[in-house]
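Note that one protein chain is taken out, while the other chains of the complex remain in position.
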Amino acid sequence: MTRSTVSGAAAASRSRRSRALGRLVFLGPGLTYLIVLLLIPLALVLSYTLFRRGRFGGVVYEATGENFTRLFDPLYLDVILGSLRLATIATVIALLVGYPTAYLIAMLPRKWKTVALVAIVLPFWTNFLVRIYAWIVLLSGPGLVNSTLGELGLGPFEFLYNQGTIVTGLVYSYLPLMVLPLYAAIEKLDPQLREASANLGARPARTFVSVTLPLTLPGVVTGCLFVFVPSFGNFIIPELLGGGRSIMVGNLIRDQFLKARDWPFGSTLALALIAVLVVLLLLQAWSARRA
Amino acid sequence: MSRSRYSRRLPAAALVAGLALAVSACGGEAADTAAPAASASSAQLDPNADLSKQSVTISVWDGYTPKELPQQVKEKLKTELKVTLHDTNETIMGKLTSGTDTGLDVAFVSGQYAQALNEAGLLEPIHPELVPNLANLFPEAKELSYDKGNVFSVPYTWGTTGICYRTDLLKTPPTSWNDLLDPPAEAKKKVTMMTTERWLALPAIKALGYSVNTRSDEEIAKVKEKLLAAKANLLAYDDTTFGERLKKGEAVMVEAWDGWCPAGEKNIDFVVPKEGSDLWVDTMVVLKSSKNKEAAHAFINYILDPQVHGWAASNILYSVPNKAAMDIVDADLKAKTPSLQMTPAQLLQGESIIDLGEDSQKFTRLATEVAAQQ
């Protein structure tokens, strides 16, 4: 009786020790890495929002709320709202183009399905900057589109360096991220549901609105998020395709660190960026729960 | 249940917060002591140091030094030279002021940026005894307003900013900054201006007759108005490819630094507008963090050699502030290159751009306002 209790306790302590060891071995390295190179840097950015800028970069450790007041300066507010607008337009266009495409891919025979999907993802595998560069070649004054139009006796037009080009660049860069989750959602649909709806006399449009769309809503939301997030914080596309004539919040953040050397305000802008994204993620979680 | 989850979470959160504070406290102290140290301490350098044991890493604009420079330096100084490139002042400033060690020994930056770096305590004062070739400089090049007496920087090239344009595509050649800001019908949407903030403001500042170093809010507000009005007629803001655009005919009139205007090409010409312009200087500075300061000085001295410095004038077509070097530039080349014809006296008519300290924020804001306006 006593003996068995002792050995039971020893076994329990051994298994506890082995569990602790397991935790240390498996979680220790990764967690340490994430704390040092992710959480501490983020905590620093967060804490910088409360301090004054140093004259030559860095911060002066004097508490201030002025970075947050500055956020509501019409100048910066306009840039933030403008970025929201451009990212939203890009997302909507990507959805309108991506949905029918994903729908059709899901209906293709198995063999062609894979080919079509790979073909959607493939451009995503080439360098991002190269893809942006391709649009400069295509659209610039003496570029291909203009010379083709010129042969038809039209133009030349100035396609580059406006907000339309920025939106084109955003859609082009992130369209695959829209199509994939949409495809996954549509693929899961039970075709019988649609047939049932059709058999009950619903027209295709009605079937789509009341059956297909609600059931694929999580895919829609995910796809929109995948396009919106990288679009909203982008600074390369506005710079290269916008000709410096428009800026987005990403440019603003980059400039605070590289030009103005105002780290606290740059951090505050970054926090605003994260805040917008957190709201969107919460919306997504909410929509996923409802669905 | 919920309590136990919190008790597990709390230590982790506290740990992260504590670490962040500890790290930021260390960093803070270091930053505080570094700031007032500007120009105070200057390293003891050994004039007889064995340069073959040192290496020099420089950061410079693409095409700004000869491709063979590393071999030449190796031959002459026995020092390994590593050349890295930056595309704009702002890119390299971002790296240099980040607090990290960039591994650079010598950086090429424009005068006002050298001034800002010095005030931030990031530069090693120039040791004139290690740079005897400083004697080759024009006397005027030793009295430039951002760094009188070449205390922390050595000028490499200098010039001015003007309008570079297509003679065949414009009906009348431009003479005033207003021609760029309010272009004739044939040039609408075919004009570029620069993006770097001080040069972005320059055309409007000069058109209004202000100083390039203005700190007045009222004047800057007027400048902003003028720049916003000009934006409607602009193709793009461009610091790097305006010459290409002009050659292709995508643009017909651009704001340009003199040497980057391809004025040697047929149908392309350069003019300094009648309202006047700036005097910019691209300089070489030695970084305080450099571990090869003797070799860095030897490198700068080598660049000031008339043959080497003359290369810059003959190849990048910028004037160099080196009398001996300018004397050996080919006369034919000089005759057809406006930027090489400027004398120091003429250049000094341009207003030298200096760093405005806290007030440089005003120009950053101006640039953001101009870019944000649709």
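For reference, chains read A and B in written order, and residue numbers begin at 1 within each chain.
Here is the rule we go by: a contact is a pair of C-beta atoms (placed from the backbone, for glycine too) under 8 Å apart; a residue touches a chain by one contact, two chains touch by 3 or more.
Here, contacts and distances are computed from a predicted model.
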Hey, which one's the missing chain according to UniProt: "Putrescine/spermidine ABC transporter permease", "Glycine--tRNA ligase alpha subunit", "Phosphoribosylformylglycinamidine synthase subunit PurQ" or "Chemotaxis protein CheW"? "Putrescine/spermidine ABC transporter permease"
Touch with the omitted chain, as defined above, among A:L34, A:L81 or A:A196: A:L34
Of the candidates A:L50, A:I120, A:A185 or A:V211, the residue in contact with the absent chain is A:I120
Touch residues of chain A, complete complex, unshown partner: 18-19, 21-23, 25-27, 29-31, 33-34, 37-42, 44-45, 48, 57-58, 96-98, 100-101, 103-105, 107-108, 114, 118-123, 125-138, 140, 142-144, 147, 172, 175-176, 179, 191, 204, 229-230, 232-233, 235-236, 240, 250, 253-254, 257, 263, 266-267, 270, 273-274, 277, 281
Touching the hidden chain in the full complex, which residues of chain B are there? Just list them. 5, 8-9, 12, 23-24, 26-27, 30, 57, 59, 62, 82, 84-87, 92, 95, 98-104, 240-241, 244
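Here is the rule we use: only the chains that are shown with their structure count from here on.
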Note: chain B sits from chain A at a C-alpha centroid distance in Å of 35
Spell out the residues on chain B that touch chain A in their complex, using ranges where they run on. 15-17, 19-21, 23-24, 27-28, 31, 35, 90-91, 93-94, 97-99, 116, 119-122, 189, 195, 197, 231, 234-238, 248-250, 357-358, 361, 364-365, 367-369, 371-372, 374
Where on chain A is chain B touching in the complex? 35, 39-40, 43-44, 47, 54-59, 61, 75, 78-79, 82, 140-142, 158, 160-161, 163, 243-247, 251-252, 255, 257-262
